[in-house]
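Excluded from the complex is one protein chain; the other protein chains are retained at their positions.
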Amino acid sequence: MRNRREVTALKSFRIVSLVVGGLFLLGLPLWTSQFISYLMLTFFAYAITVIGFNLLFGYTGLLSFGHALFMAVGAYTAAFLTSKFSFHYMEIILVVAVIVASLLAALIGAICVRYIKIYFAMLTLAFGMLFYTFLLKFYYLTGGDEGMRVLRPYLLGFNFSEIPKMQFLTGSYYLYTFALLAVLTFVMWKIVSSPLGLCLKAIRDNPEKAEYLGVSVRKYRWFAFVISGAYAAIGGALLAPAIGQVDPGLTYWTHSGTLVFMTLLGGFENFLGPLIGGVVYIFLQDKVMSLTQYWRFIFGGILAFIVIAAPGGIAGMISSLVRRRKS
Amino acid sequence: MIETILNILFSGVFNASTLFLVAAGLQVVFGVQKVFNLACGTFYALGAYVGITVVKSLVAGGFPTPLFIVPLIMAGLLLGFIGPIFERGLIKFVYDRDETFQLLLTFAMVMMIEDIIKFIWGTSPQTMGGIDLVYGQLNILGATIPVYNLIVIGCSFGMAILIGYILLNTKFGRTIRAAADKREMSEALGINMTWIYVKVFTLGTILGTLGGALVIPAGAAVSEMGVELIVLAFAVVVIGGLGSMKGAFVGALVVGVLKSIAISTYPELEMLTIYIIVIVVLVIKPQGLFGGGRV
Partner (left out) sequence: MILSAEDLHKHYGEFCALGGVSFQVYEGEFISIIGPNGAGKTTLINVLTGLLKPNQGRVFFKEMEITGIGPERLSRLGLARSFQLVNIFPNFTVLEFLMVAIVSRLGKVKNFFSSLLRDQEVTEEALVVAKLFGLDEKRDMLTKNLPQGDKKMLDVASAFALHPEVILLDEPTSGVSTSDKNKIMETLVSASKKIGIKSIIQVEHDMDIVFSYSDRIIALHQGKILADGAPEKIEKDEEVVCTVVGQKECFKIFRAVLNREN
């Protein structure tokens, strides 16, 4: 057991390292190449998505194999509003994405949270693929398999169209996305530290006992589903301008698999785990892709290794190392 | 009019035949080991690619073309024996884990095997060049059906009966059913679960590779076929009920015929209808038509 002084020391260490890490990320574009900053930018978007995803997976114990659906909703909202309606105000785009995704998540979630484990995974996979077919087949609306272009949004009302693309992305857009990541991570921290967070963990560990203690299992699972869907939509809407083109592949079940991979890689039992997983995945994928076209084989092997030998992910490995050094 | 219906029906049943094999493989592994093997579609793809290579090289070497179905089936069957490699090498480590982790492991297998396929065969589609027409076509009431398709339907049907017989009448079958029903009890009765798991997984893999091998003469092997098939196979087992062989049979027929109907009427709605039906079934009767157990 830890005494009071140890606890506060640990807390301060955590806060300090977070601030240092945050400052490092903030200033990254100043001392690295544009390409690395660009990768970081995509990481920010995925980070928001997986932080939300882990509320459902790590904290509530529900594995969704269709979560990329909500990311695609956000991305397509951005594409739609910017190219079809020439509407560029990013803040409104984000709000619309959240509203659409939340409504969809509320509907889909109401159906899915009645089931658990394999059935939940299968149902969410089905919905994800349903959306995929919708995006593919209704091409006059969605652009079919070619997708839609995403035009540059206005950030906080400012039009940056004069600036060359990469400079915009690694400059103002980078800061904008990072700020959102910081805020949304803080919000998620509040959620998981709240009574709702406690109840979700209880539902994850023992839904029967949780019910006997007055916890509304289905209702709270639904909350987690909707919140994580909203987060994914924000992530998708932020990713869209960075990649410039959205296509139905965003909601293909294997893309949902990527989200799970990132979360598992970093460690689903740790609050910041998914963030670690996201950044490692993106940079590792880039590195491996440049070495071989068979990167999926290597990543498949990594996933297999994690599932079998290191289910706690990177964060899990770090904490067991720390624990071993202490004893 | 009648020809159209018959054409739809026969192509539907043909789809169903190969779907049934893959779904049966999925069911038997889920029923006994409780592992939902996402890689079953990838095994199917593997069967297809290997089938093409084997038959093409044999025929090029002078093997009589009309007999191509023999090495094809043999290739499909023998390939399935890579099953134990995956079962002992990977899956056995997660039997005592949460179902969702087992699912993720099979997802990892999909990623790895897909790239192996890409490495060996590349990404461009492969075909057997219409070798299935070697057996000619039959004309039934105006509908033209390749005889090959009928052979495949017959094979599948035969497999279904064989599987049914094994499950109901042989010691192995009874052991499988006992293991699927009550695992601890079976272990307590001295049944060697390890050996059973290996055998069952191998059976599941063989069914998958055989399905892929059989379907390929009538179509093309493309790199997405494994990943696409899992979605159909999953629709089959949802409709039929997880863990039920009867369900695999009925579910395959439903999905196969539906797919066929959709292709001839509204191709855009093909997968859409199937997913909607999956969702409807999962909502109304999540156990499917023949499945059991809690959801």
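Couple of notes before you dig in:
Labels for the chains are A and B, by order of writing; each one numbers its residues from 1.
Everything that follows uses one rule, which is that a contact is a pair of C-beta atoms (placed from the backbone, for glycine too) under 8 Å apart; a residue touches a chain by one contact, two chains touch by 3 or more.
The model shown is predicted, which means the values in this text are computed figures rather than measured ones.
Every visible chain touched by the undisplayed chain in the complete complex is listed here: A. The chain that is not drawn here is touched, among residues A:Ser216, A:Gln245, A:Gln293 or A:Ser320, by A:Ser216. Within the whole complex, the absent chain has one touching residue among A:Pro153, A:Gly197 or A:Gly235, and that is A:Gly197.
Within chain A, the residues in touch with the undisplayed chain are 1-2, 187, 190-191, 193-199, 201-202, 205-206, 208-217, 220.
Keep in mind that, in the parts below, only the chains that are shown with their structure count from here on.
Averaging C-alpha coordinates per chain places the centre of chain A 34 Å away from that of chain B.
For chain B in complex with chain A, the residues that touch the partner chain are 36, 90, 93-94, 97-101, 103-105, 107-116, 118-119, 227, 231, 234-235, 238, 242, 268-269, 271-272, 275-276, 278-279, 282-283, 286, 295. Remark: chain A residues 63, 65, 111, 114-119, 121-123, 125-127, 129-130, 133-134, 137-138, 253-254, 257, 260, 264, 293-297, 299-301, 303-304, 307-308, 311 touch chain B in the complex.
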